[in-house]
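Structure below; questions to follow.
Here the complex is missing one protein chain, while the rest keep their positions.
Labels A, B and C are assigned to the chains in the order they are written; within every chain, residues are numbered from 1.
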Amino acid sequence: MINGRRHVFEQPLHADVALVKAHLADRWGNLVYHSAARNFGPVMATAARLAVVQVSAFVELGSLDPEAVVTPGIFVDRVVVA
Amino acid sequence: MINGRRHVFEQPLHADVALVKAHLADRWGNLVYHSAARNFGPVMATAARLAVVQVSAFVELGSLDPEAVVTPGIFVDRVVVA
Amino acid sequence: MNLSKRQMAARVAQDIPDGSYVNLGIGLPTLVADVVPPGREIVYHSENGILGMGPAPEPGTGDPELINAGKQPVTLLPGGAYFHHTDAFVMMRGGHIDITVLGAFQVGEGGDLANWATDDATMPPAVGGAMDLAVGARRVLVMTTHTTKDGRPKLLPACTFPLTAAAVVDRVYTDLAVIDVTPDGFVVREMVDGITREELQARTAATLHFGVEP
Partner (left out) sequence: MNLSKRQMAARVAQDIPDGSYVNLGIGLPTLVADVVPPGREIVYHSENGILGMGPAPEPGTGDPELINAGKQPVTLLPGGAYFHHTDAFVMMRGGHIDITVLGAFQVGEGGDLANWATDDATMPPAVGGAMDLAVGARRVLVMTTHTTKDGRPKLLPACTFPLTAAAVVDRVYTDLAVIDVTPDGFVVREMVDGITREELQARTAATLHFGVEP
């Protein structure tokens, strides 16, 4: 019960590994996505023990706009360009 | 208890009104912030019945990068340029 | 006599005010966007992370990653924004969506909605964002044929299929009628030409009341 309304309490799910597709990454693992492909990646990256990300290109550190980074690199463990 | 570890369950807090400072807004109420001023605004805007936002400038609809909007306009009720 | 899908969609669209935030469920409800009266600015939400969704792109010009929750190619209007799954559901659960239009397998006269699983083992259940929309949207409109293909009623005293949500439906639009869910049960507000009250009742398992819109 929260504020007098019934709610279901869902236990959080953790993943051992998340495989995420993003658009661009830099050396720290900061990610930006492309349009609706943003859907699950940013969320799963935060919830997995190991986040492995496929990106279309790797860019110079500092070239992603710090205001527009969607997944900060702290959530990213491995980046693969493909 | 979640995964065998004790947790405190905090009841969610709702605000009647949130007063938020952002950087730019468009006619739909989409917002971008400036550096660390992003801290509380995006979160409180989602949790308040009425979100009133002060911005430094109002921009044309479509001129904010849809990939970089931080607070989508659906969370924003009033915008004041000041 | 029966409304076509497009006519049903047009009837729903009449009831969507200018400036609404709207989520259209997968399937039949997506037709609504095509028939909204000109001049109304509706902001469409898709639970896969889009606000300000525009119509389908011209063939061959679409962005393969710009799709709606039903995996159909869409476009983004000026003012649109992308966000992730959790933010999409914050909008739904937090009561920020003005109107959702959902399909239904069954609707109970108390406003219960069943639209994700049947008793047919060959149809895999699929819930998507329907539970969160049904509970979170300020107004829940259901758009469905009045009966199943084999003629069984969908408007029942109580749903027999697993519920999507309890006591959430505000209004039902079928190919035969527009019906409100009220404290007194189903109240028919409009009927198509060429059908009688008795004929409509015969295709409905719950008791129908008839009244003009308050």
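As a convention for this text, a residue touches a chain if its C-beta (ideal position, glycine included) is under 8 Å from a C-beta of that chain, and two chains touch if they have at least 3 such contacts.
Keep in mind it's a predicted model, so treat the numbers as computed, not measured.
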**Prompt:** Of the chains that are displayed, which are in contact with the missing one across the whole complex?
**Reply:** A, B
**Request:** Spell out the interface residues on chain B facing the chain that's missing from view.
**Result:** 33-43, 70
**Prompt:** Given the full complex, what residues of chain A touch the hidden partner chain?
**Reply:** 26-28, 30, 46-47, 61-62, 64, 66-67, 69, 72-75
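Everything below uses one rule, namely that only the chains that are shown with their structure count from here on.
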**Fill in**
Distance in whole angstrom between the CA centres of chain A and chain C is 32
**Message:** Roughly how far is chain A from chain B, centre to centre by C-alpha average, rounded to an integer in Å?
**Reply:** 20
**Asked** Which positions in chain B touch two or more other chains at once?
**Response** 66-67
**Request:** Any chance you could list the residues of chain C touching two or more other chains?
**Result:** 76, 82-83
